[in-house]
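One structure, pasted below without further comment.
Taken from a larger complex, these chains appear in their original positions, while the remainder are omitted.
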Amino acid sequence: MVRTRLYRNGVLEKKGFPIADVSDYVCQPDCTVWFDLCAPSQEDLDSIAEELGLHALAVEDVLNDHQRPKVDMYDSHLFITVYGVHFDEGSLDPVELSIFVTRNALVTVRENDHFEIDKVVERWDASTEMAKYGVTYLLHGLLDYVVDGHFDLVQDLDSQVEELEDALFDDNLRSRELQRRSFDLRKNMVQFRRITLPMREVVNTLMRREPNKIDRAMMPYYQDVYDHVLRVAEWTDSLRDLVGNLRETHLAQQGFRLNEIMKQITSWAAIIAVPTAITGFYGQNVPYPGSGQPWGFWMSTAVLVALSLWLYTVFKKKGWL
Amino acid sequence: MVRTRLYRNGVLEKKGFPIADVSDYVCQPDCTVWFDLCAPSQEDLDSIAEELGLHALAVEDVLNDHQRPKVDMYDSHLFITVYGVHFDEGSLDPVELSIFVTRNALVTVRENDHFEIDKVVERWDASTEMAKYGVTYLLHGLLDYVVDGHFDLVQDLDSQVEELEDALFDDNLRSRELQRRSFDLRKNMVQFRRITLPMREVVNTLMRREPNKIDRAMMPYYQDVYDHVLRVAEWTDSLRDLVGNLRETHLAQQGFRLNEIMKQITSWAAIIAVPTAITGFYGQNVPYPGSGQPWGFWMSTAVLVALSLWLYTVFKKKGWL
């Protein structure tokens, strides 16, 4: 499926036309064009770059891994890198999205199809009244979708933290499991910070120095996206604190449990050791009082039972058992 | 009960009139109007928005959860989000309060009725001499109430920290309970920081860029609110430190107690094990000195008692018992 769109004077005129046609529209000032590439080859990119006059460095960055979210300003266009978030078997898998913004064209280049570009299209269609602002409008819808994705993720992380918190004071807690999950959670949070923190700078840069000057009426919408970015960042910081709280409490609990176990060991060891000592006494081959006599047996048994019970109640009262 | 108020030239003229009348007063420059909505529906908000010319984004934010405290500047009005604090069974439950500020109207929108707006009204009535400053005066009273709420909370948290501190060196301390409470406390503090730290920026923004310019005479009052915000922030930071102190000391105590328990175990184990070893000796089926002789019994008993007492005193002196 070819993902292309042509807006003329704020009205959607065409969609799904071949990318080859783009060059026809780009030179018409009343047109705004969008098209999307998914995991393109070097050649695909080169032909696009030539057509739209994109800088070689920007094109190179599309294919290199490990970019950070950023805005690069070139003479005739902007190059933006952001990350969508995607979960793969419990571990965070960021999807790189490269964006070229020229005067009247927006090109999105997805690393793979884990980034659902169709949802961005739905978002555009939900606010067609702003389509007259051209590329600025398209870019806003795109960023809004990306940041909302981050927001959903941070909410998801939050509920994971809450689950762990509930597990913490649950007596059936399985330490190993809790450690594993809090480890994974923290790891995901570190990864997530790497893609979300630089977003502040990205959106801020776009608001302050966009060459296709953002229209005054669009400004609150970008401000709104920026606000969401801040919220995500603050929330992420809180989550760090909460996970820290979780871990420290868990550590303290382990210490506490070790103490409990040691007390139990002592108690039972004493309760078993004392009778052993007494029967040892009555097993001596010396004529102790009652040796070989029935009353010796009763005496031995009485002392043994009495001491064991006494120890049991003592430990019970101290709360060691 | 309808919560509306109309001030004309600094004098309270009417209250409790239907919200529908608001539009009549808003267009009169000598009027200042306030009204309050609690958990309004989308339709309620839309009608208000149309009447006062509020921006769609601001109205949308009212209904979305998880806003951060902030000030949004629109052409004709301000949109402010702050949080009141409310305790629900020991866990902090922030209540979102959305505020629209136009040239001569203040609209408060409460997420639910846990935010007691009547107390704000009392505060307004306590300083009617400033009513002549219109919306600025209403907004000040409102923010002052909100920030005082934060201040009360931080004082409450402080006394909770002190209680835990007292418990820490109490010998009857129940570790589990202390861990639970310090965990909850820290969690509440993290939540609280999220709603209180951005308040600095909120009040600062209002002081520096308010479109309905704050009157010079009102300025110290806003400065006063700002000061309280700073105090809350500093105090919250101190509390973090204090809770950190608490936890680290608690951890050290657990280590200390484990050592104490281990010493006790060793001591008692030795005191019991030694007699066992001796009676074992006298239980051998070999003709040891005194075997089958009464003096063998006395010897055995003497050695056993003497060694046990000696061990007991040794451990007592070392402070292990």
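We just call them A and B in the order they show up, numbering each chain from 1.
Please note the rule applied: a contact is a pair of C-beta atoms (placed from the backbone, for glycine too) under 8 Å apart; a residue touches a chain by one contact, two chains touch by 3 or more.
Predicted model, so just to flag it, every value in this text is computed and none were measured.
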Full count of same-sequence chains in the assembly - 2 placed in this view: 5
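Convention: only the chains that are shown with their structure count from here on.
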Computed distance of Cα centres, chain B from chain A, in Å: 25
Of chain A, residues touching chain B in the complex: 151, 155, 165, 168-169, 220-221, 223-224, 227, 230-231, 234-235, 238, 241-242, 245, 248-249, 251-253, 255-256, 258-259, 262-263, 265-266, 269-270, 273-274, 276-277, 280-281, 283-288
Partner chain A, residues of chain B touching it in the complex: 55, 57, 61, 66-68, 70, 72, 74, 175-176, 179-180, 182-183, 186-187, 190-191, 193-194, 198, 247, 250-251, 254-255, 257-258, 261-262, 264-265, 268-269, 272-273, 275-276, 279-280, 282-285, 290-294, 296-297, 300-301, 304
